[in-house]
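Note that this complex is displayed minus one protein chain, with the remaining chains in position.
Order as written gives the chain letters A, B, C and D; numbering starts at 1 within each chain.
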Amino acid sequence: MLEIDRLEVRYGGITALRGISIEVKEGETVLLVGANGAGKSSLINAVMGLVPAESGTIRFANADLSSLSCDRRARAGIGYAPEGRRVFPSLSVTDNVLAGAFGLGRARQSEALSWLHESFPLLAERGNQLAGQLSGGEQQIVALARAMASFPKLLLLDEPFLGLAPVWIARISEAIRAMQRLGTTILMTEQMARPALKLATRGYVIRGGEVRRSGPVAEIRDLALADEYL
Amino acid sequence: MHGIISAGIIGIGLGAQYALLALGFTLIFGVLGVVNFAHGGFYVLGGYVGYWAVSSAGLPYPVAVLAAVVATAALGYLFELVFVERFVDEQLATMMLTVGLYLVMSTGVLAGFGPEPADFAFPVTGSWHGGGFFIPWANLIVLGVCVLAIAAVYLVLYRTDLGRALRALADDRPVARAQGIRPHLLFPLAFALATGLAGLTGAVVTPILTLSPHVGDSVLATSFMVVILGGLGSVTGSTVAAFVVGLIEAYSDVYLGGSKGALALFLLVLLILIAKPSGLFGREARRA
Amino acid sequence: MSTGGTGAARLQLEGVSKRFGGLQVFKDITFEIPPGDLLGVIGPNGAGKTTLINVISGNLPPTQGRILLGKQNVTGKPVYAMSRMGVVRSFQQTNVFRNASVRENLARALRFSGAEGGSWRGIAELLEALGLAARLEEPAEKLPYGLQKMLGLMMAYATSPKVLLLDEPAAGLERRERARVDALIDHARNALGCAVLLVEHDMELIRRICPRIMVLEAGSVIAAGAPDEVLSRPDVIEAYLGPGDSEGP
Amino acid sequence: MTGRRRGRLVGAAEITALLLCVVAFATPWLTHNLFVLSVINQILIATMAAYSVHVMLRMNLLSFAVPAFMAMGGFAGALVAKHGGTNVLLVGGVSFLVPALIALPLGILILRLRGVYFVLVTYIFSEILQLLLFETPHLTGGSNGISGIPAATFLAQSFSSSAAVLQIAAGLALVATVVTAALCQWCEQPFAAIDENETLAASLGLVIWRFKALGFVVAAGLAGLAGLSLVLMLLTAHPSSFSPLSSVNYITYAIVGGRASILGPAVGSALLVFAGNIFSSQGEYSPGFFGVLILLVVFIARGGITGAVHTLWSRRRKQPASLAASTKLQDLA
Partner (left out) sequence: NSGCELKLGMIGPLSGAATSWGVALRSGAEFGAAEVNKTGGLPVGAEKCKVSVVSYDSKYTADGAAAGANYFASQNVKFIIGPVGSPEATGIKPVAQRNGQITFSTAYAKNAIEPQFPLAFHELSGPATWAPPLAKAAKEKFGFQSIVCVAPNDQGGTDIASVDAEAYRAVGIKASEEYYQRGTTNFAPIIQRILNQNPDAVDTASSPPGDAATMAKQLREAGFNGVIGRLGGPGTAEIIRAVGGVEKLGNFYWLEIVSTDDPGVKALWEEYKELMGQPAPDNTLMIPAVASSRLLLKAISKAGTIDDAAKVAEALRSLPVEDKNLGKGEWTGQKIYGINQELSFPVGMGLIINGKTVGVQKIDTVEAR
């Protein structure tokens, strides 16, 4: 579904990704772990098209993404929950979610909305509040719901558990599982490795912009929970 | 008593006119964050296109209004695409661009139509008289257009994907793009919508008042005042503020005279903003 | 290193409530933190923790109740006044001067607070420990998330506070860096004699460093006491920890 | 004041700005061309007014109140010259202080407003002041203004020729440059912090309103000096010289020049005032030419003229810049 080949990303003088290669098969959930500054967000943003690739290729559903702009990629079926929430602060909660389902048509939109309301009752309760007024964790839910609202083929989640209470982590995990059951392919990063590992099928350990280890969750679990990968 | 009611009727008439004026301005300003100094220019251009269509092309007035909307919208679309788009996040730069555009536009109109007021008359004349009061028919028509346009803009902005997408783009462009929203398509469109509204206002209002190349100057100030007083980006807010300003203006002008009335109006607006620093309907979206 | 402790003060809340229009965020909160002490505050998302910090720091006025610093009533004072009296907060989302270098960020913290105790000397050691010393000249926006977070904490620290209000300082930090947060809090308590209020969702961190915690749920305190005791209460598990043991990173 | 970079020399921009005032002062010895003198005089006035905008822009506040403060300074100066004394120092002092003193209480009221709300309030303030001029004929001469103002004097010398008027303007501009540079230098960090993140600055203990008020007061004083020079140039204080919409001009000068450096106002004023004068002899198409010029400059020079030059410059000299940065490490601890 997603093949990243020798991808390099630079910010001015800093090289964030040094020829990284990663593959995500259809229906898989792949977890990226690594220290702060390892380059996880850079990778996700490069797939989304928000930062340009210096070299290397990104293929999605057998098509080369490099010539596609960010919005084209989104419309090709990639959903995205950015690091640090970034909800649309002056839009209401409902409008935030519907913005995620932009251009799907009314029927699909209301379908998505009612599905998300079921998973996250908060969205229904606070539908008319401005998203910028929500608490940090509540915003995180909105950002996730927004990413899921278009029922994307590939879902990019950058630290979805950031700032969530344990009980909410469980709820979000449930929603992610529901996405998995729909056959969604997921690429995620997370510092809270333990709950994330429960969701993932495979994982990559990233360090200094390169892949250190990769394999099924069972194989990298210990590594991810230990300190060595730093 | 009679005087108070008459002044109220006048205030509502002014309010409708201001609301219509402010609408396009809110759209560009509240949604794209661009302070459009050329707003008055599009108003004047709308008036002149309408005038040209009626007097030179011989079109019926409603068609002329339509032509004005189309022409101003097209110009707005082009301008945003060519100039504003590159600077859309820099409020100061876009402001300067629109200042430049305004100067060019008003010179163009002056060169094309000359400095004298144009002979552009509203097709409907006369007033409705009743109970000792009167309302010019033209004002009633403007009120109708105003209500329709506000309803349309409100629906577009708050009930459609397009409106949502525009507001999302204004909040956070990269993330909005990552939802599949196309800024290069939508921003010019929004700009066109807004300038088209200014053109509509011009085509409808200038025949009631006057049409000359410089009637746009004061339009800008009024729209600006109404939009901010209402609270940034709030269509409801700017509509309410338009009628508030219209009524204050009517009463203060009638009871204090034109010059002192203007002073009273400005002082009141100043006081309102000091008491309510984010406008009548402003909502503080971001927090610590 | 400065001796700090001299200006230490106790933070006390008496029946503090906050409401936004129809929404009662929290009600009748009462607690105190003596100098050098640490109170952990946990609670589900939207419980009102950040709002509590906003109210104490002066970002928002309380609807009811009193806030005391030492013997002084500081209720409703503006943010800068609170900060100058030593009540300083960190932000849940990274909040630094993005266009300024790390050095300028810290220099601003030192200068704006006008604190006599604050000096480069006082923070140099900690800068090293937090991994910021090597990147002083970089613009803050180019730092990775973790370091931005550290910088934000460091700026609060650099004002030589008497009361430090930390809003999820460890969120988004990778495991090893969380230990640095521990170090910063220890430093604040021991070197400055700070009273610290810590909001955090990382139960490991809470267990590790908090002598006592308070659980906020739907705007009221449902439990308070030592972490082990509180975190094993069924109502806390129900409201906050959830059924599965998903806690910890 | 720990941690602030001490002992830093005044930058190249500040020196250049001062030099420009000196050159302006010397022009009467270089040329007798009245047009040149007149344009330079106008540029000096515009520069002072644009400084006023610049100071507020440093805090991310766009002020439309410049004409209002210019009017206060101009009328106060005119009244003093007519009824008090014509000494330049006296008249200049009054025209700086009167607007500055009025700005203080006003600032406390309106500086809570941010962004466009501030813009609107300052614009409205300009409108109010204009109307007040009309409504107070006994003090300000109403719509006719005050004419017959005696020429300014200094040490028994009277400045009435165009050359002398220009030199007074240059002297006032020099003072304005020094004041602006000193303020921007002294408040660089607070202003930058307010510009970028007010919430954070406040929570670090910065008394925001104090700096905003300081900036506003100084900006008002600077505008007052500009107003005075305008009045001295025309020997008339006339309401039409301070029309609310003229604030757009001063803002344009400041922004087109570039807001990053104190040279911005001077460069923007020089280019646009000069161009405006040239265009004015082109008849009714002059605003059009002016508009095209603004469009072009904004389109080509991102960040204003000085900003664009700076970008070009630092692109060429990347190496030395980063070297300079690393030498500053030593003032740590």
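Of note:
The criterion applied here is as follows: contacts are C-beta pairs under 8 Å (C-beta built on N, C-alpha and C of every residue); 3 or more make two chains touch, one makes a residue touch a chain.
In this text the structure is predicted, and so the values were computed from the model without any measurement.
Although one chain is omitted from the display, it touches the following shown chains in the full assembly: B, D. Among D:F134, D:W209 or D:F299, the one in contact with the hidden chain is D:F134.
Contact with the omitted chain, checked across B:A57, B:L209 or B:L271, is made by B:L209.
Looking at D:A169, D:M233 or D:L295, the residue that reaches the missing chain in the full complex is D:M233.
Although one chain is not shown, part of chain B still touches it, namely residues 3, 6-7, 10-11, 13-14, 17, 106-107, 110, 114-117, 119, 121, 125-127, 129, 134, 136, 209-215, 217-219, 221, 249-251, 253-255, 257-259, 261-262. The chain not displayed touches chain D at residues 33-39, 42, 131, 134, 142-145, 147, 160-162, 230, 233-236, 238-241, 243, 277, 279-284, 286-287.
Here is the rule we go by: only the chains that are shown with their structure count from here on.
For this pair, chain B with chain D, the centres built from the Cα atoms lie 32 Å apart.
Each chain gets a centre from the mean of its Cα atoms; for chain A and chain C, those two points are 29 Å apart. In chain B, the residues that touch at least two other chains are 287-288. Each of residues 50, 59, 91 in chain C touches at least two other chains.
Across the complex, chain B meets chain A through its residues 161, 164-165, 167-168, 170-172, 174-183, 233, 283, 285-287. Contact residues of chain A toward chain C in the complex are 11-12, 14, 34-37, 41, 83-85, 122, 133-138, 140-141, 159, 162-171, 173, 191-195, 198, 227, 230.
Residue ranges of chain B in contact with chain D, taken from their complex: 29, 35, 37, 83, 86-87, 92-93, 95-97, 99-108, 110-111, 115, 217, 221, 224-225, 228-229, 232, 259-260, 262-263, 266-267, 269-270, 273-274, 277-279, 282, 288.
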